[in-house]
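With one protein chain withheld, the remaining protein chains of the complex are depicted in position.
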C-alpha cells in the first residue's frame, strides 16, 4: 500500500472518531448544538469515513468512488461545524478533522 | 439456516431501521426527545442489531454471544422509549421493535 | 417518507443481507468461488448498501450521492456474480438482489 493511501485511511479513521465524539458532545450540550441537521451530518460523516477507510483497507477497486463521495460529505460536515453560531472547541476540532479528511479523500477520488 | 435464526435476523434488521428512524424523528422534535442519553441508546441499539444480524448471516460461531449483548441493549432501548415522559407513536413503535428483537435474540443467546 | 424511498431502503437492506450470505456461501465452497476479487466486491456491496439505507433512513440530504455510488458498486457486484464461471443458485440470487438494488438506487441518485 502506498503512502498516500495509508495517510488517507488514517485521516478517515480519525474523522470517524472525531465526528462520533462530537455527536456525543453536542447532544450533551443540547440547544442549538443538538439541532437535527447538525447531528445528522456528523453521523453521516462518521459513517462514510469508516466505509471509505474500509474500501481502501480491503484494496477495493472502487475505493476512488467512495472517496469522492466521502470528500463531499466531509466538506458538508466541516461547514456545519465551522459555521455553527455557537461553535466551540469540540466543533472546531471536528471541522479541522473533516477538512483534513476531505483533502486526503479528494486526492484518492476518481 | 433454521427458521428461528431467520426470524431473528429479520427482527434485528427491522430494529436497526426503526431505531435509526426514531433517532431522526426525535432529533427533529427536539426538547426532551433529543436528550443525549435517549438518542445515544437508540444509536447503540441500531448498531448492535445490525452486527447481530451480520454475525448470524455470516454463520459465525460466536453469534450467540453477540445476540446476548444485543438483547441487553434492546431492553435498555425499549425502556428508554417506553418510559419516555413525552412518548409518542414513533417511540412506541421503537419500543415495540426493541421488545420483539430482544425476545428473538434471547432465544439465540448463549 | 415517500414510497420510492421506502422501496429503495428495503432493496438496500435485502442486498446487504444477500451479499453477506453469499460471501459466507462462497468461502465455504472455496476454489474459484472464494477468489479474492469476487469476495471483495460482495463485501463492498454489502457495506455500501447498508450505508445507503442508513442515509435514507436518517433523511440525510446527501443520500442521493450515496445512492449513486451504491448503484455503481451493485452493478459491479452483479457482474461478478452473474459472470462467474462456476455460478450457482446462491450467486444468481445475489446477482438478482444487486440488479434490483442498483435500479432502485439509480432512481434515488443525484
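Letters A, B and C mark the chains as written, and numbering starts fresh at 1 in each.
In this text, a contact is a pair of C-beta atoms (placed from the backbone, for glycine too) under 8 Å apart; a residue touches a chain by one contact, two chains touch by 3 or more.
Bear in mind the structure is a predicted one, so any value in this text is a computation, not a measurement.
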Counting contacts across the entire complex, name the shown chains the missing chain touches.
A, B, C
If the hidden chain were put back, which of A:11, A:36 or A:50 would touch it?
A:50
Contact residues on subunit A toward the hidden chain run 9, 13, 17, 20-21, 23-24, 50, 53-54, 57-59
Hidden partner sits against subunit C at residues 24, 27-28, 30, 34-36, 39-40, 43
Tell me, which residues in subunit B touch the chain that this view leaves out?
37, 40-41, 43-44, 47-48, 51, 54-55, 58-62, 65-66, 68-69, 72-73, 76
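To be clear about the criterion, only the chains that are shown with their structure count from here on.
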Two chains sharing the most contacts, counting C-beta pairs only
A-C
CA centroids of subunit B and subunit C: separation to the nearest Å works out as 23
Indicate the residues of subunit C shared as contacts by at least two other chains.
54, 58-59
